[in-house]
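Below is one structure, written out as structure tokens; the observations come after it.
Part of the complex only, each chain left as placed.
Going by the order they are written in, the chains are A and B; count residues from 1 in each one.
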């Protein structure tokens, strides 16, 4: 059993991190907040780097890697708040021409919402009559669709043939979302620890106070538990493991970003701090893949009769 | 990332399961919890069986008489013995997991030859004399004094939370040899023979009503200097080697057991109708998520330890923090499913619920563990 990153996986993760650091740095982040919209050049660059084609067989022009590698890549995307319908486009790489290379942007209906509808070239699911929503997350434009679970496959895109509607959530989509949440949870913990090490009050770094220190410790524990669950689900691809990963990653991200805000105090409450961007994105992702009570039901159903 | 086992690991597992299936039915009946001599004999008998089958000191180095197994093999061993319902390590706990590894790492060749084989063969029982009434979380504040007198130390003081003290042959004892040095630098590690004159053992009753622990009183007990492991006043460093073992794979069997308990709780809920309450049912679902994750975290920590070839690190603190909370949540859920029966000590899980309350306290409180995680992993400054 080697339940740890291989050298190749480490290299892949570091490569994605470097690409994102170069192409989506702090300046790019705040530019995206100020002027929302999808950066098509970045999208194509992601495509060229294999972000979308990661799991496509090499014979089909893909990278030929598996879910563990995809989880590592999405974790990095989550970490830096990378905008765009990453999961939907990644999932469409094998069926929507152009998705794999980042030429075509694919959005998907999930839980009554569509992220990035206006920017998408192809939409999976029934999104006709969708109305724009003033999104809580400045980096995720949202539309609401009338009713969930469209009865028949509908093609609302400009490219490719009819696509199956998204009925019950695709477990892979749920897992990749959990990977993004894991990235957020990890980043929130880093930001909190960094602030706690440097911000001084009462003559010492606030991280020397147990009240702050223990908040950070619990953030780390939640993130590490979620990491074990997400990575394991990537290896097994078992729907029950994925449900567990989703619950723990949502919790780590939603509570972690909130604790990160608490550690930052008033400074975290300003628009200029990136803390709220992580918190809001965690809220957006927690809505994907159905209510979390459904994931609890999946796990409960696996307990013996 | 891989959760599959190598052919060697699978073979190790298969042989172990085969052996367990063969020997477990031959075990004598389990002694009652308050029959200490019976428990000693039972636990040592099991250790002897492990020894004869080549499983003794599985994770110990070969040159200490162990099997030099990989962390993964150790994990498989703990998983399969728990699943098969094999005896717990019991009275062999301190010898196999604390004192033994310490002696293996820090003892002289003579000390290793004297103390390690009887542990592996199931001949001698060790207990632990670390905590004191005034030195709990602040273990380094211990005050049991040892004064050099010729070839002996003369030891006076008291220890608390000592398991199996009534039937132990040896106690790994921390004493203060230099009261003037900074508190971490005046401590020495001694092997105390429990039959030495001046040693008194008094059972300590816990809130669960049992006497799992004891107090050990030491009144001018003479311990040969030859029983010292490591240098005089270097006992804190020697001890830390031991404690990092404690925080490694110590809970593997328990997590396996908790998953079984959760399944039993679910069965009970289905039987008594509480399963129909979606809130309770989902709570069990979430607990299943927690235990799946804790099992994966164990596998992760073991894999990391295997890769680094070393002792598990602070990952153990991360694990213990969550595990101790989730274990308490498990038995709280059990109580809600039992309803009024949760007040009946004869029902399953009621005593376990009481015992689970110690998990956020024993072997480093959650408060201490959070300090460790925050300072050693996140690099937060120590408080003043």
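Here is the rule we go by: a residue touches a chain if its C-beta (ideal position, glycine included) is under 8 Å from a C-beta of that chain, and two chains touch if they have at least 3 such contacts.
From a predicted model like this one, the values you see are computed outputs, not experimental measurements.
Chemist: Can you write the complex as a formula in the shown labels?
Modeler: The complex described by this file is made up as A x2, B x2.
We adopt the following convention: only the chains that are shown with their structure count from here on.
Chemist: Measuring from the mean C-alpha position of chain A to the mean C-alpha position of chain B, what distance in angstrom results?
Modeler: 39
Chemist: So in the complex, which bits of chain B are touching chain A?
Modeler: Touching chain A: residues 1-6, 9, 72, 75, 262-263, 266-267, 270, 278, 281-286, 288-290, 292-294, 296-297, 299-300, 302-304, 306-307, 315, 318, 321-322, 367, 369-371, 373-375, 377-384 of chain B.
Chemist: Can you list the residues on chain A that touch chain B in the complex?
Modeler: Touch list, chain A to chain B: 1-6, 9, 68, 189, 193, 196-197, 204-205, 207-210, 212-214, 216-218, 220-222, 224-229, 231-232, 234-236, 240-241, 243-245, 247-248, 293, 295-305.
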